[in-house]
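Presented below is the structure to which this report refers.
A protein chain is absent from this complex, but the other protein chains hold their places.
Now for chain A:
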Amino acid sequence: MDFGRISRRHLLQGGAALTLGAAVGARPAFAAETTIGFIYVGSRDDYGYNQAHAQGAAALKKIPGLKVVEEEKVPETDAVEKTIESMTNLDGATLLFPTSFGYYNPHMIKMANKYPKLRFEHCGGLWSDKDPKNAGSYFGYIDEAQYISGIVAGYTSKSGKLGFVAAKPIPQVLRNINAFTLGARLANPKATTQVIFTGDWSMPVKEAEATNSLIDQGVDVLTCHVDGPKTMVENAARRGAFVCGYHTNQSPLAPKAYLTGAEWNWEALYPKFVKMIASGESIPNFYRGGLKEEIVKTSPFGEAVSAEARKHADDVKAKFLSAEGYAIFKGGLLDNKGKTVIAAGTDRGQKDPELEKMDYLVEGVIGATS
């Protein structure tokens, strides 16, 4: 099956039919063979990372003529290659979304080289010119939303001590911790963030222990970067602490304790990708965006958020949405060992690839990356 020629023609027809079909009523608009494969590392309904992607996949299912195949709990090993093989050869998938960080290199790269006519879209990887052209990586600057959460947390915390339950010290996680801390220090220059690494993406007992230990240390606002924030949110709320969510909106779990949260907006991005293919445009191999590009969003404010915090957060959000944008990581930035990590005078804009290699924790974070 030639995705480049035949399917694109079908997709073109489909794209045209979609606009017409929307008015006339549902009629299979895309070619029947247009199948999209989604691969998740965990469970599809984990109230977190994988659920956010599954919501994006669900948005695609609503488009007539598209078939979505999904497989969950695929480990970041050569198991993902087998899944890709079966999705390609058995289900006829022509567009694949391996959504977990560890799938990218070497597994997805290998598959993209083996099947040059398929399209691979990976979440979180760092596509470079050396990688195959039929592969792409997309990711959202969710640190923008974490920065907003940080501002709200900084205003809400009475002790000035914030807590962060993190899985592993990889760049994306460190960037979130740093953005959250920098945001909090806008509101309260003395605020600190205590970080605890649990060692893996889904460790409910460790996450609960980490939450309790942080609260024992006087932390009164917590957030996290693990696959399923439910454990942290519920346990923190039970102890009377406030929380900022992650991945999806967890406010139904703790309506009183939930301040705001950093959420993915894949249900806006994935249909955009499909439309780009349908209209013959190619998806940029390196696709990034934040609040402005509608790849990430913030949860609505909870009732405990003060008017002052709301105003400050909304002001900063407006700057992110503005044409000139807003840099979180600005020059004259020290890490928590006192070393200058960004020299004075250089602003690292959100699209700066240097930020995706982050290996430090900024001043104000209590914790270490190793």
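A few remarks follow.
What we mean here is this: a contact is a pair of C-beta atoms (placed from the backbone, for glycine too) under 8 Å apart; a residue touches a chain by one contact, two chains touch by 3 or more; residues count from 1.
In the analysis below, contacts and distances are computed from a predicted model.
Going by its UniProt record, the hidden chain of the complex is named "ABC transporter permease" among "Carbon-monoxide dehydrogenase medium subunit", "ABC transporter permease", "SusD family protein" or "Aspartyl/glutamyl-tRNA(Asn/Gln) amidotransferase subunit C". Residue in contact with the omitted chain (choice from A:E121, A:D143, A:E207 or A:E363): A:E207. Check A:Y155, A:F197, A:F242 or A:Y258 against the missing chain and you find that the one touching it is A:F197. Checked against the hidden chain, the listed residues A:H107, A:H122, A:R175 or A:K230 yield one contact partner: A:K230. Where chain A meets the chain that is not shown, the touching residues are 42-43, 45-47, 73, 159-161, 194-199, 202-210, 212-218, 220, 227-228, 230-231, 234-235, 238-239, 253, 366-368, 370.
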